[in-house]
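Quick one: the structure is below, and I'll ask about it shortly.
Complex shown without one protein chain; remaining protein chains in place.
Order of writing sets the chain letters: A and B. Residues in each chain are counted from 1.
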Amino acid sequence: MAGEEVVLKIRRFDPSLDERPRVEAFAVPLKEGMTVLDALIYVKSRLDHGLAVRFSCRMASCGSCGMKIDGRARLACETQISSLPRGAVAVEPMDNFPIVRDLVVDLERFFARHAAAMPGLVRERDPEEQESPTGEYLMAPGELESFVQFTYCIKCGLCSSSCPTASTDALFPGPQALSQAYRFLADPRDEGEERRLERVDAEHGVWRCHFAGTCSAVCPKGVDPALGIQLLKRHVMSARSPFGRKKRRGAPVFPNPNGDLLGQP
Amino acid sequence: MAGWFDPRRTNIERWAYTFQRVTGLAVLAYVVAHIGDTSFFVGGPFGEGPSRASWAAGLSVTESLLGHLVLVMVVLVVVYHGINGVRLILSEYGVIFDKPSRPDYPYRAKSLRAVQRHLIWVAIVGAILAALYSGGLLLG
Partner (left out) sequence: MRESTLMQMQYVTAVLAVLLVGVHLLMQGVLVPYGEAVSFQRVLSVYRDAVDGALLEILLVVVLAHGFNGLRTILIEWRQTPSWTRGVNWAVLVAALATMAYGTRTVILAATGQVS
């Protein structure tokens, strides 16, 4: 290991200066347990301060360092260089997003689509409960289990950057937003079913997914967006059918006997 | 459009998706052509009823080595498209997946290890067997 080097072939692009992207190679001394993010930080601190790369937690929790490594969307911080094939490592920004500079992409529209999926409980009968809670919503452990995996999403964008539909369909919400739409449709506390269905059962909605499954293959948190989207399709079909099973909706509030939610009388 | 045809370093479902598009377009093109060639049974676009002469003329074109090779390819793509299509319907109705559950490291996606993945191989093997059978019939 000592004395060995790894070559990073980084795609550089500054839309305000460059006509087209170019690839620059950097040799980085290899260390045991080195991740691609470690190598990029070495490049930025020692070899080229101008390299634009976004990162924060370095432990696959924040979802900032999504990029394409050796042709596949991954988090740089949890990709060990030793896990990649030998030879130079190709590092590129994620597909399907506008490039801000180098490896940093513009996630604004991605977050807007997440917001459009209404990622919060919609309550009709007690809207004031959300602002000033008097207790907790009653929910069985099995009901929680039916959607909890989709709450693990860290919004890194890897899924939407790998989706074949998202590569051409500018109006497609993408795997992230669709799996979040399912997460709330499956939630027994939610009462926004009609509005949610109108949004996903549209020309450029859930039916533009054809289960290529790459979103789930690249997801770093086991959210399995493809599973959420297929279950969303079933939910839409069931809701649109006169014979479909209807889910329990609008779980009641269980008043906290101790006063407010912090348990203070 | 490159994203539709770029299944590098990902999962087999991505290949299945690409094949499903390509085979679907191929089958549609064949069906339209087939509606054209079968119309020679009634004398072509301007015919008025079943015509032996017109049908014989039509067969002289389709009953050739090239015509038979096309038919074998059609069998290959039709059988693949059909079996993989059944897999997709079952998947999209969510009936061949395990229930969602709390994910654990190393976070392997359940939807990509379910029965549906085996069905892709059934589609591929089934299509090849059907093509071999029809090839033996038409070319042998």
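Note that a residue touches a chain if its C-beta (ideal position, glycine included) is under 8 Å from a C-beta of that chain, and two chains touch if they have at least 3 such contacts.
Computed from a prediction, not measured in an experiment: that's the story for all the values here.
Touching residues on subunit A toward the chain that is not drawn are 165, 168-172, 201-205, 207-208, 233, 236-237, 240.
In the full complex, subunit B touches the omitted chain through residues 1, 21, 24-25, 27-28, 31-32, 35-36, 38-39, 41-43, 45, 47-53, 55-56, 59, 63, 75, 78, 82, 85-86, 89, 92, 130, 134, 137-138.
As a working rule, only the chains that are shown with their structure count from here on.
Distance between chain centres (mean CA atoms), subunit A to subunit B: 33 Å.
Contact residues on subunit B toward subunit A in their complex (touch as defined above): 1-4, 6-11, 13-14, 16-18, 20, 88, 91-95, 97, 99-105, 107-112. The part of subunit A that touches subunit B in the complex is made up of residues 70-72, 95-96, 145-150, 152, 162-164, 166-168, 210-214, 216-224, 226-228, 230-231, 233-234, 237.
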